[in-house]
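Here the complex is missing one protein chain, while the rest keep their positions.
In order of appearance the chains are A and B, and numbering begins at 1 in each one.
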Amino acid sequence: MDNLDLLKELCETFGPSGWEDPVKEKILEELGPLSRLVREDRAGNLILTVSGTDHSRKVMVSAHMDEVGFMVSGIEDGYLKFRTVGGIDPRVLCGRRVQILHDGRYVNGVIGSKAVHHQTEEERSQATKVKDMYIDIGSFEEGEDIPAAMCDYGTFLSEFVRFGEEDRMIKAKAIDDRLGCAILIELARELAKNHTMLPYDLYICFTRCEEIGYSGATVAASVIQPDIAVVLESTAVGDLAGTEDHARVAETGAGGVLSLVDRSTIYDEDLIRFALATGEKHGIPVQVKKWVSGGNDAGHIHKSGRGVRCLALSAPARYLHSPSTVICAQDYFCMRDLLSHMLQDLQISDFETR
Amino acid sequence: METKSIKQWILDLCGLMSVSGSESYDENKLMELVRPFFDSVERDPVGNYLFLKKSRRENAPRLLLDTHYDEIGMMVREILEGGFVRITNIGGLDPRILPAAEVVLYGEKPVFGVIVSTPPHLQKPGESSKLQDVRDLLIDTGYTKETLEKILPIGSPVGYMPRYTELEGGELAGKSMDNKACGACVIKALSETDPDELAADVYVLFSAKEESSSTAGANVGAYRADPDYAMCIDVNLGKTPDVSKDETVELGKGISLTYGPVVSRKLTDRTAELCRNAGLNVQPYIATRSTGTNTVKIVLGRAGIPTVDVGLPLKYMHTYNEVLVLKDAEDLCRLVREFVCDARIAEEFRRG
Partner (left out) sequence: MVQELKKIMHIQGVSGREKPVMTELAGLIRPYADEVRTDALGNLIACQKGASKSGKTVMLCAHADEIGFIVTFIEKNGWIRIAPIGGLRPWNTLYREVAFSGGTRGVIVPDVGQDVDNLSFEKCYVDIGASTEKEAERMVRIGETLAVAPNLVRLRGTRYAGRPVDDRLGCAILLEIARNLSGKACPHTVYYVCSVQEEVGCRGSGPASFDIRPDYALAFDVTGTGDVPGATPMACSVGKGAAVKIKDGSVICHTEVVRRLRTLASERKIKYQDEILLHGGTDTSMMQGTGMGSKAGALSVPTRYIHSAVELFDLKDAQACADLGAAFCMAPEQED
């Protein structure tokens, strides 16, 4: 069934690195009765175990729950000073709507800075620094309680919108990596519905803190010690008008992207070959990333324990880490279907070490 | 029995030589000071010291208290004509304070030395505004090359001369209070706690190589200790007139607690509550990425150990005149005492 409601719900949920609780609740809710198979590890990752026929073989699939966001670092004259959580380009901050979670309540705000009229010639030509911005959540009378405090977390406030020809495109915040979370939920539901018995134990992991590089996935992987790990992600693409062919990275609408090499991982050759073959066999579009950039949880997973063979399958995404990340809806379904087929076709003995 | 003052503890520990990589140099003195208050001690292959004080409770959970024991310093690279020594840095040295600094070179015996400095009379125009890389600086030892080669092997550590000064507002100034001042607070606290009071078996990690290595030290220590929960204690950047308030903590206003994605929020909240109940002031400090301390190494050392990150405010970090307020150190000492005795926290964070 091709439906984007789950993705929409997840993207619109609040969950910056360090405060993923609302996302966890949402995931457990969506998993329904399957949530009894979920345990939370000491780092706060959610791990759903799908038992297979051979418990000595383990496959881990993971997506991170967190998104880029903010932390309130101080309050000055009723305005909130803040720091970014994860890598956000200061140029996508100015003038945005945001949400702060204070004491269990969501408080709306906008990111303010000096109006263009007041800026000097020099200021106008340069991006405003984060330390010169502030979050405005409204004005308060003297002595009134301000519904925000130092250490509160925040995220962008941005609706899930479908647009373009036949609504093929999606704009939302946090597609990185709620898209991966949505695919994993669908996968769990499908396996349960079909009573699929895989020839290995499958660990479906929803991890924390990918965006700050500390990575809950490190912990999940070292606890599970899988033979193989597949990381679901989104990857920044440059398929824009005017970009040279060799710098486009990948194309939206052409299926999930397999990374060869990025800044943190050199991916397993055999797994890449297997993923491409699976796509071909089942007629599911899949592409190879034609650029070396970025990094994800695989960087930690592959070095954990005695080492893990890793594959990253990513959605080609434009304007990553902004409130308006854009993807093509079709890629979501392609990734979902490819992952499902890969897990069913996987002959784990092909990947045994000698 | 009269207990040793926090000041004396700080002087005793900070005065030891423990440049990163050479943590065992003053091992005998360290053992004399610390060992009597613990049940056992282990020195591991990366140079960590792990002290254990057992609770009298049966089946007590395991608590790790980490304070790194190493300090920044230098290393001898080459011995030159006239008893001059070429060096390299160990850890993040502040190059502004090096010229004309007093140092000790720890060879077969300690050798006093002065880092060279060109006096204004001999400088070229504009030279005084430039900083020299530590690798281009020499140390003047006053020995001949021949003698020096016999007593100072290549690779010998070099540390700042230990000298301590009290200031007017209850401050103490001197070298390597980063981070042995925190170690002093932890040891003092445990030396005054009866095993009957301990809510957990307490592993005190004097971790090695915090200043010099991203791969060894607390991660190995935490892996070996395998605790249920942990507190990482390190100095935190003190407020001075030239830096903003939200990047620093204030001296004389008590310890700091770090908030951010890496630390255990629950354990941090419990610790804050504990401080409140004990009447200790807490300054919140934000770290949106890593904490800049051993915390991440501990958290990841073994499968996500819940860790709280505690800071002792310190000014002029990584100089030979770091400044702290003794009252803050007393606060830290009290916090540690309360924390190791807190049965509610111990039970809550015991592994399921």
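Methods note: a residue touches a chain if its C-beta (ideal position, glycine included) is under 8 Å from a C-beta of that chain, and two chains touch if they have at least 3 such contacts.
The shown structure was predicted, so the numbers you read here are calculated from the model rather than taken from an experiment.
Which of the displayed chains are touched by the chain that has been omitted?
By the stated touch criterion, the chain not on view contacts A, B.
Kindly state which of the options B:Ser40, B:Thr165 or B:Ser214 is in contact with the chain not pictured.
If we include the chain that is not displayed, B:Ser214 is the one touching it.
Which residue, A:Lys131, A:Arg168, A:Lys290 or A:His341, contacts the hidden chain when the whole complex is considered?
Once the missing chain is taken into account, the touching residue is A:Lys290.
Suppose we count only contacts with the excluded chain; which residues of subunit B make the list?
20-22, 24, 44-48, 75, 77-78, 86, 88, 90, 135, 154-155, 209, 212-217, 219-220, 223-224
Residues on subunit A that touch the omitted chain in the whole complex?
Given the touch definition above, subunit A has residues 227, 245-247, 260-261, 266-267, 269, 272, 288, 290-292, 302-309, 353-354 touching the missing chain.
Everything that follows uses one rule, which is that only the chains that are shown with their structure count from here on.
Would you kindly tell me how far, in whole Å, the mean C-alpha position of subunit B lies from that of subunit A?
Roughly 37 Å, centre to centre.
Please name which positions on subunit A make contact with subunit B in the complex.
That would be residues 16-19, 41-45, 66, 71, 73-74, 81, 83-85, 131, 150-151, 208-209, 212-214, 216, 218-219, 222-223 of subunit A.
Give every residue of subunit B touching subunit A within the complex, in rising order.
244-246, 259-262, 265, 284, 286, 288-290, 296, 299-300, 302-306, 351
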